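A single protein chain has been removed from this complex, and every other one stays in its place.
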Amino acid sequence: MARVKFLCDADRCIECNACVTACKNENEVPWGINRRRVVTINDGKPGERSVSMACMHCTDAPCAAVCPVDCFLTTADGVVVHNKDLCIGCGYCFYACPFGAPQYPKVGNFGSRGKMDKCTYCAGGPEADLTLAEYSKYGANRLAEGKLPICAEMCSTKSLLAGDGEIIAQIYKERVLKRGYGSGAWGWQTAYRETVAI
Amino acid sequence: MRIIASLKTALAAFALVLTLAVASPVSAQQSIQGVNPTAQAVKEQDLLRQLDAVSGRVSIPDQKSGLLIQPQGREWRQFHNTTMFWVGAIAVLGMIALLVVFYMTRGKIMIDGGFSGRTILRFNVFERFVHWLTAGCFIILALSGLNVTFGKSLLLPLIGHEAFTNVSVIAKYAHNFLAFPFMAGIVFMFAVWVRDNIPEGGDLAWLKAGGGLLGHDHPPAKKFNGGQKLIFWSVILGGVALSISGVLLLFPFFATTIWDMQIAQIVHGLVGLILVAIMLAHAYIGSVGMEGAFDAMGSGEVDLNWAKEHHSLWVKEEEAKKASMPKGMVAAE
Partner (left out) sequence: MLIKRKTGSARSSALQAVSAGLSSGTLDRRSFLKKSGLAAGGLAAFGAASVGTIRKAEAGPMKPGVPVVTRKNICTHCSVGCSVIGEMQNGVWVGQEPAWDSPINRGSHCAKGAAVRELVHGDRRLKYPMKLVNGEWTRITWDQAVSEIGDKMMEIRNKSGADSVFLLGSAKMSNEGAYLYRKFAAFWGTNSVDHQARICHSTTVAGVANTWGYGAQTNSYNDIRNSKTMIIMGGNPAEAHPVSLQHVLTGKEINRANLIVIDPRMTRTAAHATDYVRIRPGTDIPVIWGMLWHIFQNGWEDKKFIEQRVFGMDEVRKEVAKWTPEEVERVTGVPGEQLKRVAETFAKQKPSTLIWCMGATQKTVGTANVRAYCTLLLATGNVGAQGTGANIFRGHCNVQGATDMGLDVANLPLYYGLVEGAWRHWSRVWEVDYNWLQARFDEVPAKAGRPARTRKQNMELPGITTTRWFDAVLMPADQVDQRDNIKGMVVFGHGGNTVTRMPEVQKGLERLELLVVADPHPTTFAALAKRKEGTYLLPICTQFETDGSRTASNRSIQWGEKFVEPIFESKDDYEAIYMLATKLGFADTMFKNIKVEKNRPVPEDILREINRGGWSTGYTGQSPERLKAHMANQGDFDLVTLRAAKGPNAGDYYGLPWPCWGKPEIRHPGTHILYNTNLNVRDGGGAFRPRFGVEYQGKTLLAEGSYSAGSDLTDGYPEFTFGIFKKLGWDADLTADELATINRVGGANVDAVSWANDLSGGIQRVCLMHGVVPFGNGKARAIAWNLPDPVPIHREPIYSPRTELIAKYPALPDGRQLRMPNIGATIQKTAVEKGFAKEFPIILTSGRLVEYEGGGEETRSNRWLAELQQDMFVEINPADAAERGIKEGGWVWVTGPEYGSKARVKALVTERVGRGVAFMPFHFAGWFQGVDQRSNYPKGTDPIVLGESVNTVTTYGYDPVTGMQETKVTLCQIKAA
């Protein structure tokens, strides 16, 4: 059974932010919510690398484990989705998430958070596939249309890979062998307790 | 565990800053020359080894999003789902068990001399208002707090997801809003009772004697005995800890990082659970556990015999005060 993952090849990532705006465009993500972001490490120094990051759809997802209302589930493809009808915006998933994926619209008083929003791997949500209800809460369901997440599909340098974890690991491995360097499959150790052996 | 990890992080960061500081004067324009940026690419595993986290620069204003990977989330999860779960369960259930056992063995603590029929004013209206304000808030805060930790295991299977979410949303708002009167109550409590809760020598003796709970000798006590002082200070210190950590959690990332938030949550959870356990004991002894005790916070007037047995010194003080008052004047109220 395919288990989908993201892999950002930091040796290709140029912080162009296509993944970010593609996500906004495809899912009509509102201002202030960043389902995906690009972080530049060692900015301006030799060795600088940028990494595009969103929900990594972890194995044994910490968000799901700590959610007090049990609103998460992992699909058969390995996508971690959540049910906004159940979410109470408590913020626990943010504390537990190693990747800063959960986002909260600011609503109400104090720092009170609305329903959590995060990358859905362009797989929509618990609503029926490709319905307006699904779209308005979770965004597009490209997986149901036979497509991959838009961020990876539109990546300017084919740095961000999405798809079956084994296949993208293989692609990455081939690249590293061919070019002779690679800074690692960022986040894999933390998300999947495995890395791409080179 | 977590604290150690964060200390380690801090030390590592400090060390890095030091090396940077040493390196920087020579760097700038020249040291960057002649480099192969590809060969020097940062590697995730190295960064994680160095700092336990990976962070960098983002262009969006949400600076916390510059934290790329924080494996500590895993430790927090471990704490939340396992450590705190069991600490809480043991503390709360343990206390209940203890109280049951105590009730079975000791039974209700009766007034030795029976009701005298005469009462003495122990807490005035304001004191009682403060107490019940704080207590009322605390009960709801505690229940809603317990819900986020244990509700998933206890309540959710009973009522289902949808109903549980509805309960939890209400609980969340109750928790957020009642936090403020609760904090006010803590402040008032401190102001009203701190004078009588300064620890002194007698408290030790009182505690040594087990406060008369185990035997039948009641060590002498002023307005508050050693046990009550312990309750007072747990409430004040616990309340302050809960308030600070709670406010930090209420305004996410206002002045905190994710790690501060995690620590705040740990503090909030642990202190809350322990305070719940303490308050169970407090509630027990103030109600079913002791004859005549509830009146203190009920009508405010306690039976004189009860007062003499439990707060002999305080009764003397009160009587002395009364005696020294000019004729025609009655004590307040």
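For clarity, chains are labelled A and B in written order, and residue numbers in each chain start from 1.
Definition applied: contacts are C-beta pairs under 8 Å (C-beta built on N, C-alpha and C of every residue); 3 or more make two chains touch, one makes a residue touch a chain.
Being a predicted model, the structure only gives us computed values, none of them experimental.
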In chain B, positions touching the absent partner: 24-25, 27-30, 32-39, 57, 59-61, 160-162, 165
Absent-chain interface as seen on chain A, which is shown: 1-2, 4, 11-12, 14-22, 24-26, 28-33, 40, 43-50, 71, 73, 75-77, 79, 81, 83-87, 105, 114-115, 117, 123, 126-133, 135-137, 139-140, 143-148, 150, 152-158, 161-164, 167-168, 170-171, 174-175, 178-180
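Please note the rule applied: only the chains that are shown with their structure count from here on.
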Gap in Å, rounded to a whole number, between the CA centres of chain B and chain A: 37
In the complex with chain A, residue positions of chain B that touch it: 32, 35-45, 47-48, 54-60, 62, 64-74, 76-77, 80-81, 147-149, 151-152, 156, 161-162, 164-165, 168-169, 172, 176, 249-254, 258, 261-262, 265
Contact footprint of chain B on chain A as seen in their complex: 10-11, 17, 32, 34, 37-43, 45-51, 53, 62, 65-71, 83, 85-92, 94-100, 104, 109-113, 181, 183-187, 189-190, 195
